[in-house]
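Since the structure comes first, as structure tokens, the remarks are kept for the end.
One chain of protein is taken out of this complex; the other chains stay put.
Showing chain A:
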Amino acid sequence: MMAAADKGEAAMAQLRNADPALFLSPSADLAAAAREASQHIYSSLVTFSPAQPPPLPSLLAGPAFDAEQIWSQIELLARPLLPHLRRQLRRLEQQPPSQPQAAPRVESPAGAEEEQSEEDEEDSELEELKEEEEELEDSDDEDEMAEDDEEDEEELEDKGGNGVEDKFLKTKHLEEFLEQAEEEEYGGGAKRGEKKAKKNWMEEDSDDDDEGMEDDEDDEEDEDELDLEDFEDDEEEDEGKTGGDIMYKDFFEKESKQVKSRDSSMKKVQSRLKDMKMILMAVKMMMMMVMMMMMMMSEQDEQGLSTYEKERLKKRAEIEQMEKAVLEPSTWTMQGEVTASRRPKNSALEVDLDFEHNVRPAPIITEEVTASLEEMIKKRIAEGHYDDVEKPALLPTKAPKERKEMDESKSKKGLAELYEEDYAQKTGLAPAPLSISDELKKEANALFKRICLKLDALSHFHFAPKPVIEDMSIQANVPALAMEEIAPVAVSDAAMLAPEEIFDGKGDIKEDAELTQAERKRRRANKKRKYAESHKERPTKLQKDA
């Protein structure tokens, strides 16, 4: 372990000491050193990862491994680690430790730092980080740590990057380069302060290093160790984003400067927090650098935009166009309910309107249709199955009223007789007259009897004579033959009526010619006598006065 650590340290030292110009061209030594250094850092951070045992105990950064692969390994470590550290930070923020403890112990490492500050600041800081982490976990010496941090920060600030600078890293170079690159990318001068220094650094380094993975790794390391303060600020600017939430705009957008005033009262706590944040930022920066590296590795022009940028711009333009189109008032067809006044004249004719037809479309009459219809009709007729509406048979609620038909002829009975009959019926002296229904019943009865008679005659073998129907009819004195036979076979002089029916009289009847005179006289006397009797009651005719 120690040998590996030493190796790592050595590698880092080598990178640090190397001339920045060397990073411009690919160099195998530097690459190897970078790998070693990254491995060393990884192993140092692995102990703090929340998932124990860690999924990947050591960084596999052999010569066969690609930048992509190395980055993903780092990501594997950093992804759970960053939130874990953030949580710690938050806990600290919420429960700021009130007691400053173990001041002397921290002071010595602080002192050691001060000594080393100009030379091995990275290492010291690393150690400090470790210590800080440990102390955070203990949550004891926060105040002292804060003091230490302050000192560190002050040192960093005082040096204004001088302390951070190393043999191969010149802040000025970095700044210039970063400014340049930013202008190219964003086409505008962005004001940079402390915070941009990191970016300048990053970009300058990346540009200097070209497509060297080792260079990127160097950058990683450098920035891990050197730029903690900037990391912190950036992180604060990012508002506490975890490693996974870092977006493109966090890196490449213009950032608004947030001037942070540090309260003296909160300084201790804040410095403590800053420690945590420094650690977080260390991890973040690793990842950021890998991204940068990847970007740099892809074929791009140093001048002009990256393909991604171009695509992005194109998409932007498209989006703007679409937005503009949406904001404009749309055509009348898209406006929902449109009255005739709102659309141009006769415009509805040009548009293919689609609306619901509530009417069933008229059936197309073909021969098959007619044939099928006719078949159905025939079938229905054969069955006798019709769809006629049948009236429901009304049940008579009461007996049908007997209606007297309006008689339009002069009534045969006088008024007095009418009332007389009425009275007689009421008192019951006379039977009720036959009403119309009775007559109808009578008629019906007679008809039915006749039919029954005939049916019986048809069905029986024995003879039953015709029943006598008492009926009054006038018998004409016509020879019987005329009545019974149509064709007179033989002439018969038998008359229908009997002599008594013809003549009704008694005695010896003599005609006028046969009478004797005495008989004639007798007849006349009888006649006169009868006349006198019948006309006796009549009053005598009044004699007209002469």
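The criterion applied here is as follows: a residue touches a chain if its C-beta (ideal position, glycine included) is under 8 Å from a C-beta of that chain, and two chains touch if they have at least 3 such contacts; residues count from 1.
We adopt the following convention: contacts and distances are computed from a predicted model.
Enquirer: Name the absent chain as its UniProt record does, using one of the following: "Transcription initiation factor TFIID subunit 5", "K Homology domain-containing protein", "Myotubularin phosphatase domain-containing protein" or "Cornichon family member 1".
Expert: So, among "Transcription initiation factor TFIID subunit 5", "K Homology domain-containing protein", "Myotubularin phosphatase domain-containing protein" or "Cornichon family member 1", the name matching the hidden chain's UniProt entry is "K Homology domain-containing protein".
Enquirer: Which one touches the absent chain: A:L349, A:A416 or A:L429?
Expert: The one listed residue touching the chain not shown is A:A416.
Enquirer: May I ask which residue of A:A64, A:V389 or A:M406 touches the chain that does not appear here?
Expert: Answer from the full complex: A:M406 touches the omitted chain.
Enquirer: For chain A, enumerate the residues touching the unshown chain of the complex.
Expert: So the residues of chain A touching the unseen chain are 401, 403-404, 406-411, 413-420, 422.
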